[in-house]
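The structure is given below, and queries will be raised subsequently.
A protein chain is absent from this complex, but the other protein chains hold their places.
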Amino acid sequence: MSATTVTRRRHRRRLLPRPWFLAVASLVLLAGCASDAPQDMLQPEGSFARTLDNLFNPIFWVAVLVFVVVEGLIVYAIVKWRYRGDADDGVADAGEMPAQLHGNTRLEIGWTILPALVLAGVAVFTVPVVFELNAEPAKGEALEVDVTGAQFWWGYEYPSQPDFGITDGIVTANELHIPAGQRVYLTLRSVDVIHSFWAPKLNGKRDVVPGRVHNWLLEADEPGVYSGQCAEFCGVSHANMRLKVVAHDATSWDAWVEDMQEEPVEPVSGLAAEGFELFQQRGCSGCHVVEGAYDEVAEDAPAAPDLTHLFSRDCFAGCIYDLNDRNELEAWLRDPQRKAGSKMVVGQLTEADIDALYAYLETLE
Amino acid sequence: MALTEERPPLELAAGDEPVRNPLGAFTRPSSSYGWRSWLTTVDHKKIGILYGATAMVFFALGGLEALLIRAQLAQPNGQVLDPQVYNQMFTMHGTTMVFLVIMPMLAAFSNYLIPLMIGARDVAFPRLNALSYWVFLFGGLFLYSSFFLGGAPDGGWFNYAPLSGVAYSPGHGIDFWTLGLQITGIASLLGAVNLITTCLNMRAPGMTLLRMPVFVWMALVAQFLLLFAIPVITVALFLLMFDRLFGANFFNVEAGADPLLWQHLFWIFGHPEVYILVLPAFGIVSDVIPTFARKPLFGYPFMVFSGIAIGFMGWGVWAHHMFASGIGPVSVAAFSLSTMFIAVPTGVKIFNWIGTLWKGKLIFTTAMLFAVALVSQFTIGGLSGVMHSVAPHDTQQTDTYFIVAHFHYVLFGGSMFGIFAGIYYWWPKIFGHKLSERIGKAHFWMMFVGFNLTFGPMHIVGLQGMPRRTATYPEGMGWDLMNLLETIGSFLIAISFLMWVYNVAVSRKNPHAGADPWDGRTLEWATSSPPPAHNFDVEPTVEHLDDWWHRKYGEDEQGRPVRRERFTYLSRVDEASRLAGGDEPDVDVSAIHLPSPSYWPIVLAIGLPLIAYGLIFTYWLAALGGVIIIAGAFGLGLEPSVDPDAGHGDHGDHGPDEGHDQELAEVGAASGGDDDEEAS
Amino acid sequence: MSEQTTAQVEHEEYEAQTEHGAHDHPGERTYVGIALILAVLTAAEVATYYFEDQLGGLLVPSLIIMMIVKFFLVVAWFMHLRFDSNLFTRMFVSGLLLAVGVYLAALATFRFFG
Partner (left out) sequence: MSVSEQTAAPAGAVPEGAAHVAHDATTPAHHTSTGLSNEKLAMWLFLGSECLLFGGLISTFLLYRTREVTAGPPVGDIYDIPFTSVSSFVLLMSSLTMVLALSSIQRADHRRARTWLLTTALLGATFVAGQVYEFTTFVREGLGYTTNLQGSAFYTLTGFHGVHVTLGILMLLSLFVMSLRGRLPSGRAETVEIVGLYWHFVDIVWIIIFTLVYLIPA
């Protein structure tokens, strides 16, 4: 191997993109990991997500190891045995041939068996977790919630469960409220197409398939708000089918349950009462339930969020809008199609109608 | 790529205009050059070029769609595309790249190379081969015509039911998708039957199965996968089509249907499909790396058997795409395990490639750069694949950009890099001149960097919870920077692709490369560049694996190869190749007969999209299509494969790019390609 | 030339072209025999329909067995796989086994088998 200084310089220049690229790549990596990401699956905040993460971590490092070995060998081979002459347009005159190795059966059997063993190790850790995450909790052990996926929002029903203070079922939408530190057992159904329920910091995802009933577990360690979203492509506004899980400590859980079990008071005067009337006149009640006032919806109406306790939530319409911002809700009533593909269809409302409706909706706490 | 040539048509004896049927369909086409020859050719090499050129055009389209996707996602709350259009973009992007780019690109290589590599004159059924191409082309055009006829499909490339049903996708987009893919499926199926028969039955004497180049092996395995996978997706597409067009209930949940049926059928096809997409690329690099490492492939039998093992195991893993879809823990566990172990045969390949590099004399041509890039980048995608196979955690990963990162690393880093390696490697064989190495290297590095910049950060945003197929994302999710980088990366890829286009355009003037510019190992290098229509003047008799290499090199006492003073090419070659020590065979090629060109394949193929339009718009069109197909089938069936009236005038077919420079014309004359003139 | 002699010539040419002479192929009597067995099996299959209750748990296995026997009789004799190259058998059987394996597995994920 005769490497003159000249060829060596060539060599270094050619390799230039690599270190440059590596530097950028590692910067990117650092930047990526440092940032604060509310749906980061590598920062679990509940027991199930942690189980998953604990499974993932060692496997990630196995992959890193294989990566380093393979890329190391490749880079080593390139650096060591790269032909440094100029062979761009004449390969045949590249001079002496290297030794003609045809293979090495022992070695090859070795690198067949070794990965197999590594993977067998991975498998041993994987299989039990599959069953663990599909286990059904005993009755009363976990809070049960019926989840409904619909284009493009989430509905939740809490059947009556005295263990959790719920004596009179609760219906709500988009924001799932749970007690922190307790298991939650979801029963997932879809009214139209396939959706997928996912709150990354609390657990993986489970598809919500029409015609089938699936179950899924959640648990949050601490009180807090956890971001999530529909993860199966479900049509035009799939991107806008987000959700929140709100975990409460014991006291605020009790308070929430109590609030949710109260029927809202029918407004008798003022703008709100006007809105109450309009709610029917403008057809809202054809789709939306407000318990105690509008219990029946039209048969052919699309599934729509229960509005009984609308203002107990912070976000609406697939959790893409802020309910605390009056403008957002007004804009929604003006044009529900601002969320592309929304199934809410209303006629043109006047600004006065909107003010009145807003006043009424605001009473639905 | 020059698809037309200005050469005079075949001279006619009397010199006056012949009476031709205006449609031309009933007189047998006879010229083997000129634009019309491309419509009627049955030469596997021309068909290969047609496949390749078409696939690259579709790559530009699919890439353009990708750029729009990236433009939309460059920032949170992007406003470039509205969600309807965005959904069409990723659906068409995925569908295009899989069905209209990589599959036909590999059909291109298989068509062009298999006969040459096994020492055959053509494929087993040349006219069926032409039919496959035209069916594929019309299927692709049909699919793309949806953009002008009410909107492209928008259900994603795996189009899950029931979203794909009429109730939720009332437009015609999905109809175009089901029918278009059925048409291209026919092309793939015909191609599979043809190429398998070719590999098994058309080998030159002495070309035993275990002397076939690894590319041929991997293409063969891929064709078997196609043979058995295409009918499965055909069933799925049929059922969906009947649901949509005739009100059947296969995916009608109200009637009690189970949406998971679609998922099973799709992925029973879909997983073998991904190996269809990558195995031929593995084959390409298995031939490129030895050439430029100047060593034989390390562990040829292991390479062959691991490829077969991958093909085989690929049938038992499909439900890893359904870990979150509720198939029950027992199924999940079973498919999780089967998926993991597919890494074993793939690992064998990676390590054997490294073994081939080991102690070689590595010459980094552009082809070699792409090949080594495949080895290193595919590994990354493979490793994320193994992470997905850990089923419990896949419930986190699935439907996020972590998956998008995985499959671009295996598809782009695997299949596309392999394809580019193949393009740079075989270009001189196909067109007689090399692509510029200087531009090629710039292309490679730009693409390599752009690729990693585009798809590397997707791992990170994926793990940070960014779901795929979302037309927009809000601020504050921590995904902004990565997405911007990805978009920048995608434009670097676009620039690199334009560099390739430029390379193709300017390299036409490069000097003739000779028959064997890379000192290759396999039989295609033993014939002229481009090869004559009949491929070899003498039918090779094969004695070794890497037979051509053994014809050129003997061994000294230490077992080192020593180039022989003289060896014999299998066709008449150019001056330069002769000077490099090769002799020419002395044979009369006029006794070789090839099947004549035919109009029927293209005529028959055009019936299929007509039927498809008919099913969507008006049944009259379908009836017309049916009549054309029946007529075409009888025409093709009753027409003799060799035209009795053609005399001996049509076997001197020319390589595609011939006649463009002086040097080449001489080569053509030397390689016996000019019998046209003699015969007439 | 009479019809007879043309036929003979043609037949000899056919023999010359095929690697194996006609003696490898079963004769027409064999075919009729196979068809008889097939007919009997079909009759037996149809009979199970009338004796469903008596057969009980045996019904399905016996039907499946008869189906498989019929299948292989046709493939082996009428389609000549018994006498033809192994390669054909391998091509066909790989498709067949793949289909059986893959679809049974898929049905199993639906808990089709109980």
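So that you can tell them apart, the chains are marked A, B and C in the order they are listed, and the count of residues begins at 1 in each.
We adopt the following convention: a residue touches a chain if its C-beta (ideal position, glycine included) is under 8 Å from a C-beta of that chain, and two chains touch if they have at least 3 such contacts.
Bear in mind that the values here come from a model prediction, so they are computed numbers and not experimental data.
Peer 1: With touch defined as in the header, list the contact partners of the absent chain among those displayed.
Peer 2: Spelled out, the missing chain touches these shown chains: B, C.
Peer 1: Using the touch definition up top, pick the residue from B:Ile49, B:Ala124 or B:Met446 that touches the left-out chain.
Peer 2: B:Ala124
Peer 1: Using the definition of touch stated at the top, determine which of B:Phe238, B:Phe312 or B:Phe567 touches the missing chain.
Peer 2: With B:Phe238, B:Phe312 or B:Phe567 as choices, the missing chain is touched by B:Phe238.
Peer 1: Decide which residue listed in B:Gln72, B:Ser146, B:Asn194 or B:Ser577 touches the omitted chain of the complex.
Peer 2: B:Asn194
Peer 1: Taking the full complex into account, what residues of subunit B touch the chain not shown?
Peer 2: Residues of subunit B in touch with the missing chain: 121-122, 124-128, 189-190, 192-194, 196-197, 200-203, 207, 227-232, 234-236, 238-239, 242-243, 246-250, 252, 254-258, 261, 265, 534, 592-595, 633, 636-642, 644.
Peer 1: Tell me, which residues in subunit C touch the chain that this view leaves out?
Peer 2: The missing chain touches subunit C at positions 6-11, 13-14, 16-17, 19, 22, 25, 27-28, 31-32, 34-35, 38-39, 42, 45-46, 48-49, 52, 59-60, 63-64, 66-67, 70-71, 74-75, 77-80, 85, 87-88, 91-96, 98-100, 102-103, 106-107, 110, 112.
Operating definition for what follows: only the chains that are shown with their structure count from here on.
Peer 1: By the document's touch definition, which label belongs to this structure's chain graph: line, ring, star, complete, or other?
Peer 2: Drawn as a graph, the chains make an open path, so a line.
Peer 1: Indicate the whole-number Å distance between the mean C-alpha point of subunit B and the mean C-alpha point of subunit C.
Peer 2: 38
Peer 1: What is the distance in Å between the mean C-alpha positions of subunit A and subunit C?
Peer 2: 53
Peer 1: Where does subunit A touch two or more other chains at once, residue-wise?
Peer 2: Expected reply: no residues.
Peer 1: Two or more other chains touching the same residue: where does that happen in subunit C?
Peer 2: Correct list: empty.
Peer 1: In their complex, what parts of subunit C are in touch with subunit B?
Peer 2: Contact set of subunit C toward subunit B: 87, 94-95, 98-99, 101-102, 105-106, 108-111.
Peer 1: What residues of subunit B sit close enough to touch subunit A in their complex?
Peer 2: Residues in contact with subunit A: 82-84, 87, 155-156, 160, 162-163, 168, 253, 256-260, 291-296, 298-302, 324-326, 328-329, 332-333, 336-337, 340-341, 343-345, 347-348, 350-352, 354-355, 357-365, 372, 375-376, 379-380, 383-384, 386-387, 390-400, 434, 437, 445, 448-449, 452-453, 456-457, 460-461, 463-474, 476-479, 481-482, 485, 516-519, 553, 559-561, 563, 580.
Peer 1: Quick check: in the complex, which residue numbers of subunit B touch subunit C?
Peer 2: Subunit B reaches subunit C through residues 200, 224, 227-228, 232, 258, 260, 264-265, 268, 315-316, 319, 327-328, 331.
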